[in-house]
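All protein chains of the complex are present and in place, except for one that has been dropped.
Order of writing sets the labels: A, B and C. Residues in every chain begin at 1.
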Amino acid sequence: MSRTRDWPLYVVMAVVILFLLSPLIVVVGASVTTSSFLEFPPRGFSLKWFEEVLGQEVWTTTLITSVKLAVVSMAIATVVGIPCSIALARGDFRGRAAITAFVLSPLMVPSIVLAISLLIIYSRTGIDLPFWRLALAHGVLTAPYLIRTLTAALEQVDSSLEEAARNLGATPVGAWLRVVLPTVRPALIAAMFFAFIMSFDELVVALFLSGPRLTTLPMQIYGEIQYNLSPAIAAVSTLLIFLTVAGVLVIERVLGVRRLVR
Amino acid sequence: MSRTRDWPLYVVMAVVILFLLSPLIVVVGASVTTSSFLEFPPRGFSLKWFEEVLGQEVWTTTLITSVKLAVVSMAIATVVGIPCSIALARGDFRGRAAITAFVLSPLMVPSIVLAISLLIIYSRTGIDLPFWRLALAHGVLTAPYLIRTLTAALEQVDSSLEEAARNLGATPVGAWLRVVLPTVRPALIAAMFFAFIMSFDELVVALFLSGPRLTTLPMQIYGEIQYNLSPAIAAVSTLLIFLTVAGVLVIERVLGVRRLVR
Amino acid sequence: MRPELELRNLVRRYGEETVVDDLDLTVEKGELVSLLGPSGCGKTTTLRMVAGFARPSGGQILVRGEDIAALPVHRRGVGLVFQSYALFPHLSVFDNVAFGLKRHKVPRREIPGRVRDVLAKVQLEALADRKPAQLSGGQQQRVALARVLVLEPSLVLLDEPFSNLDALLRETMRSELRAIQQRLGFTALFVTHDQEEAMALSDRIAVMERGRLVQLDRPEVVYHRPATRFVAEFIGRANLFGGTVRRAEGGELEAAAAGIRWLADGAAAPRGAAVDVMVRPDRVALELAAADASGDAGPNAAYGEIVQTEYLGSGCLVTLRTDDGTRLLAEVRTAADGVAELAVGRRALARWAAGDVRVLAGEGDDAGAPVEAALQAG
Partner (left out) sequence: MRPELELRNLVRRYGEETVVDDLDLTVEKGELVSLLGPSGCGKTTTLRMVAGFARPSGGQILVRGEDIAALPVHRRGVGLVFQSYALFPHLSVFDNVAFGLKRHKVPRREIPGRVRDVLAKVQLEALADRKPAQLSGGQQQRVALARVLVLEPSLVLLDEPFSNLDALLRETMRSELRAIQQRLGFTALFVTHDQEEAMALSDRIAVMERGRLVQLDRPEVVYHRPATRFVAEFIGRANLFGGTVRRAEGGELEAAAAGIRWLADGAAAPRGAAVDVMVRPDRVALELAAADASGDAGPNAAYGEIVQTEYLGSGCLVTLRTDDGTRLLAEVRTAADGVAELAVGRRALARWAAGDVRVLAGEGDDAGAPVEAALQAG
């Protein structure tokens, strides 16, 4: 293709990307200031706010809590999502469209509504396990996303792969475990990664369900802002940004960007 | 295929779907109670809480605000997203993987971080237009999602369609407007719908940026819960659930479920 | 000895539609039979019923005399080569081939040897460690075959296995398949829509039309003595015209069609009957005629103008427009540059022998019944 005339398009793209990234740039910038105020552009350059954050135990504690929470809720979403996706992808049953719409609906209801609902449920059961009830809530929140992505990937798999496995002597379950699921592994890993991130970043449901004994990283940031707007907040945010971007790049390297974009 | 032995799979699917939908079922249930407490299962059946909600002006006002906000931010995301997706889909330039990762990163950073950052930016500019600054923030929040979906759809378009249009006499821009974009229209509409819903449901950024003169529907629900846990909240939530599910079903009818799932 | 495969009154319906309609077919041990027909004729559905992916609505499928209807797919022991190859993309060539052996609980230490043996047979030993995406189309095709053959099935089903290969490779692969099939002695049921492919490699061809079997015979019989008009047109090029019987006596028949007097040997039809007459282009001889030659050229002959020539390498396909506008095809052997004279615009005389004319029941009659029942194989 003669692409030499495409430069206006790429200029537009660069501007858009800059616009979308501006919040991240501002936070990263604000984290290296020498002053004691959350401001942009920063005054001078220093890493002292990073030192302060890494020195405070509360940040590492909440980080570990958030990672644990994200891992457990991702596992719940995966366990629950795989059979549901398989059933939807096979899907020569009536009402498939309606069922898909229902599966997607938790994705499209305000998380505040989910929070209220879960609060009602948990107040009935009276079980006092804040970590597990939040993990379960995040599982409910992220599973529709995983099901959506995995169903789309499974529908792309040539059905003759499953048939070939059966013809070669595999049982129905064996054909899925040994052939169909390995074929969609990249999509599954990408979907699991996103489920992890969705849980890791979630704030609203966490605020409602966690109770006084459980604090996630976004909750800690939220609480901190109420008291003081110190550049330490920006430093924490900067660390989070670098960690997620690194995660995306690693996944992209392993799976190829096409998988992730889809 | 001999599908008669698949019934265990469909039982599992039904259980999973019930599990995922349980929060919605609880909220819908709680909305028809005759008592004055937010509880499940409901006592009796009445629609009085719906009457109360529809009679109060504050709900319609905030609903209209949220719809306006979602429409404007969706428009921003679309205008900004289309050229960026085109550039990414053509994408025979270096660093495409890195750029895609950067475009996706706002999707994967906690919204609390975006909220802080946007607060810093807006406090610098000093402009006092709460609706527009929130709309712009939501545009930044939802554009990566739209770009992700649209880029994937554009990559699926056979490049010979564009070439055929050019060969038949269309200019480069004409080929995109008349052939390539119409081809991905279903994916674009689905992505715009999701962008709308993301903005409509968003709470964290709204709490930080809206200020005292602007209240969105999720903010109103949030505020209401602080004062009293009346079943009116459940009634509002139920209305929201039915509206979104109806929206999904309409889009599905128009576009086919495959488009939406992707 | 029991036939390897027997289909009895096989029926398959999807809702209102009958896709396979009362099909009877017997494949003997070691035979290669093609199911040939246009897309939608039910040939692939038939194959899928034998493999177990579709359930018959009626009838029986017997393998070596036993009804396999109740067996699940993975216990049928019938190999299937897919049109899309269906290689497992995440497994190497070796693991693709070993897949079936593992599922059949072949002892671990036997597997490498058996995989290597079969890879040697399809000349792929060197590529055992590659992933399918790193192979060419022809190599993928070979892996798909090897993966099935390693299980030593006595019956192999092939679903248009060459349709994704380009012309030259297709010819090579079909020769190879035929050689392997004859060497290993397995029975094969081969689905294709390509009549050239079916003719080149089959012992017998089963021609299907709208779910029904219309002819089952050796390639040369199907080609030269098609049972119906449909078979005549589907199997290779044909000069086929509707006409009326003028005279019928002593095993000879005379008919008028397309402004030509047709004489046919060994056909029988009552006087006045509507029939179709057919002659294959390769049985039509052409000779140059004077520019003003026209009129009656005698039986089984016609004057005309050459309107198109297509070079075929070993021959040349010439289209002749006769004086009443009929288009006649003649496939002329290109004998040492002599064809140059048969140029567009020249006048020529086409001629064919009475023994090469086939007479079929005409459109108006009970379609499908061959009129030439009396004819014996030469």
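By our rule, a contact is a pair of C-beta atoms (placed from the backbone, for glycine too) under 8 Å apart; a residue touches a chain by one contact, two chains touch by 3 or more.
Small disclaimer: the values here were computed from a predicted structure and weren't measured.
*Asks:* Identify the residue among C:7, C:173, C:235 or C:248 that touches the chain left out of the display.
*Replies:* C:235
*Asks:* Looking at C:53, C:186, C:223 or C:303, which makes contact with the chain not pictured?
*Replies:* Of all options in C:53, C:186, C:223 or C:303, contact with the hidden chain holds for C:223.
*Asks:* Any idea which of B:36, B:56, B:123 or B:171 touches the chain not displayed?
*Replies:* Of all options in B:36, B:56, B:123 or B:171, contact with the hidden chain holds for B:171.
*Asks:* For the chain that got dropped from the picture, name the residues of subunit B it touches.
*Replies:* 158, 160-161, 163-171, 174, 178-179, 182-183, 185
*Asks:* In the complete complex, which positions of subunit C touch the hidden chain?
*Replies:* For subunit C, the residues touching the absent chain are 39, 166-168, 171, 174-175, 178-179, 193-197, 199-201, 219-220, 223-224, 234-237, 280-282, 308, 310-315, 317, 319, 331, 333-334, 336-337, 339-340, 353, 355-356, 377-378.
The definition used in the following text is that only the chains that are shown with their structure count from here on.
*Asks:* Among the chains in this structure, which pair is joined by the largest number of C-beta pairs in contact?
*Replies:* A-B
*Asks:* If you average the CA atoms of subunit B and of subunit C, how far apart do the two points sit, in angstrom?
*Replies:* Whole-Å distance between the two chain centres: 56.
*Asks:* Quick one: report the Å distance separating subunit A from subunit B, using the average Cα coordinate of each chain.
*Replies:* 16
*Asks:* Mind pulling the residue numbers of subunit C that touch at least two other chains?
*Replies:* 52-53, 73
*Asks:* Please list all residues of subunit B that touch 2 or more other chains.
*Replies:* Residues 1 of subunit B each touch two or more of the other chains.
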